[in-house]
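To keep things clear, I will list the structure first and then write my remarks on it.
The complex appears here without one of its protein chains, the remainder shown in place.
Moving on to subunit A:
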Amino acid sequence: MKEFDHWDEQEHADLTEDEKQILDDLGLQGSTRRKFLKQVSAASLSLWAASTFSSTLLAHPMKETPTKPAFLQNEVAVSFSVNGETHQLNLDSRTSLLDALREHLGLTGSKKGCDHGQCGACTVMINGKRKLSCLTLAATCESHEVTTIEGLAKNGNMHPMQQAFLKHDGFQCGYCTPGQICSSVALLKEAEEGEASYVTEDFRKISSNLELSEEEIRERMSGNICRCGAYNNIVQAFREVHSGKEEMPSWEFATEEQMKKAKNA
């Protein structure tokens, strides 16, 4: 027993607040928790627990936002709505929307990748259109409606696109994921409205509810770079939500025969 007590202490020292909260939310306490931690790897945890996670666990605002700096250059007052809530901010005119969201409103879901419009990690929706928050000056957002990854979940339930990304393992390090999901959600609407892309066969014919081929999905998601290369799974996740049909992950384990063949090759 002594050994276990020691382990328990160590466990608490090693786990972050978030991890502890996740385990508490899953109802795992004491010896059950220890057994659980020994048995599962982090990777299988994410798949197994997908349905149990609530959105607040996956994206929640910081509890305390930084205070306003004492001195601002070229101060601008701007008021805009983020995820349905209106905010009034006084900012340095240079502040990007991304920095305003992350540093002033504590919404750290939107990620700063390249900060030059080349990676898409900062993608948010402004007045319903997906845009890059790193190249948007916050000052230009007066009266605009911004939706970030934090605003996609409703009443504690994840957006179907968030669920699909989890189910199909559409991320590895996850840094690009909020932007990928925002982009995917906006894309659903673009397809519904019949917006064409460079690879659309004949866009002189106007239609709505475009059915997107894999080539179309790839072209339309090309503004969101993922360096882990989770693209195949992202396409799969998008297809499931777009078609409304449940898809199983496209990979499967190699058969014994295939394994043998590979070993002998």
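One rule holds for everything that comes next: a residue touches a chain if its C-beta (ideal position, glycine included) is under 8 Å from a C-beta of that chain, and two chains touch if they have at least 3 such contacts; residues count from 1.
Here is the rule we go by: contacts and distances are computed from a predicted model.
Novice: Hey, which one's the missing chain according to UniProt: "Periplasmic aromatic aldehyde oxidoreductase, FAD binding subunit YagS", "Sugar ABC transporter permease", "histidine kinase" or "Aminotransferase class I/II-fold pyridoxal phosphate-dependent enzyme"?
Specialist: For the chain not displayed, UniProt's protein name is "Periplasmic aromatic aldehyde oxidoreductase, FAD binding subunit YagS".
Novice: Which parts of subunit A are in contact with the chain that was left out?
Specialist: Touch with the absent chain occurs at residues 73-74, 76, 92-94, 96, 115-117, 120, 123, 129-132, 135-137, 139-140, 142, 183, 186-187, 190, 195-198, 200, 203-204, 206, 218-220, 222-223.
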